[in-house]
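Here the complex is missing one protein chain, while the rest keep their positions.
And then chain A:
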């Protein structure tokens, strides 16, 4: 979905259009603290904290490293009358990848593997540009970052694991596996990065670097 671009004739370094209601707003100073909201529609335009690319880049990298065992290592182990079963995130996706349920399986692939991966890559690319004081990377990176924030659903999957555990309580003995630990930490790190790197704020910071400022 393309959002209406502010009229190019009015384009200036001091004004920007609110993405939700289109009001022309004066740009705040880069050093301004506290969260900034559109006075007309209450759209959050920047978070409460200033955006420092380096720590966020480190967190993204840590999240990416944990991502590999989180995908492949068992999340839960089940023990019933001496029989062992365990399942990883990949197994859960594959479990619905057959016959009638193929669309649901593809949806899981999209929301649990592809989108989280795109989230990591796009956040890394944009934060890297902010760190190196490079000009704004190509437009798709920002679009991908915005969309992946919504469609990456690993946080919801974690709650799903909790509910699956409680449902299994009377069926068999459940123990959490190493994959679950990696997944919890990876999700928490991603949530921190997402909260601190608001797309609007990141975009303005990158544009400010590009513009020949005073």
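The criterion applied here is as follows: contacts are C-beta pairs under 8 Å (C-beta built on N, C-alpha and C of every residue); 3 or more make two chains touch, one makes a residue touch a chain; residues count from 1.
The criterion applied here is as follows: contacts and distances are computed from a predicted model.
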Original post:
UniProt name of the unshown chain, from "Paraquat-inducible protein", "Peptide/nickel transport system substrate-binding protein", "Permease" or "Electron transfer flavoprotein subunit beta"?
Top reply: "Paraquat-inducible protein"
**OP:** With the full complex in mind, choose from A:75, A:120 or A:186 the residue touching the hidden chain.
**Re:** A:75
Original post:
Which of A:172, A:192 or A:208 sits in contact with the chain that's absent?
Top reply: A:172
Subject >> Absent-chain interface as seen on chain A, which is shown >> reply: 1, 3-4, 20-24, 40-43, 75-76, 78, 80-81, 83, 85-87, 91-96, 100-101, 103-104, 107-108, 111-112, 150-151, 153, 156-157, 159-164, 166-172
